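Data block below; observations after.
Missing here: one protein chain of the complex. Every other protein chain is in place.
On to subunit A.
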Amino acid sequence: MIQFILMVNKQGQTRLSSYYNWLSMSNRVALESECIRRCLSRSELQCSFLEFRGYKITYRRYASLFFIVGTDGEEENELGMLEFIHTLVETLDKYFESVCELDIMFNLEKAHFILDEMVMNGMVVETNKANILRPILLLQREAGKDDSIFK
């Protein structure tokens, strides 16, 4: 099961975090900083998996942003998780039209809505980009003005 999904930039600033098992705030902060510290210390050639604190971390770097997924147990298919991260990024990319760090940051809630269409309770809901974005885009069109509530 997926325990958490993080998007962290090279400076170690979290841009999005979603935990599927409650962690206290202090634990989250410590975990996030340790995660990114370890990811940063690895080179491009090294593998995308890490083990620490009982989690298996699968991460992938896109430009300055790290997409980090923490899973528990032996069961998870690491390569599958890597592919899932890629699907997530492609979906965000499709929605935001060549996504960048700031898109996610300034549209935090939208990124979360997309993520919620893909992952629920640490399990995969949908991996088809069109299916993920269809309700999101529909709702956005319907609400029309819904952007206004965040502005």
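Everything that follows uses one rule, which is that a contact is a pair of C-beta atoms (placed from the backbone, for glycine too) under 8 Å apart; a residue touches a chain by one contact, two chains touch by 3 or more; residues count from 1.
The working rule: contacts and distances are computed from a predicted model.
Between the listed names "NADH-ubiquinone oxidoreductase chain 2", "Multifunctional methyltransferase subunit TRM112-like protein", "Serine/threonine-protein phosphatase PGAM5, mitochondrial" or "AP-1 complex subunit gamma", the UniProt record for the complex's undisplayed chain reads "AP-1 complex subunit gamma". Per the touch definition above, the residue from A:40, A:108 or A:137 contacting the chain not shown is A:108.
Residue-level contact of subunit A with the missing chain is found at 14-18, 20, 22, 25, 28-29, 32, 42-43, 45-51, 74-75, 77-80, 82-84, 86-87, 105-106, 108-109, 112-113, 116, 120-121, 123-128, 130-131, 135, 139, 143, 146, 149-151.
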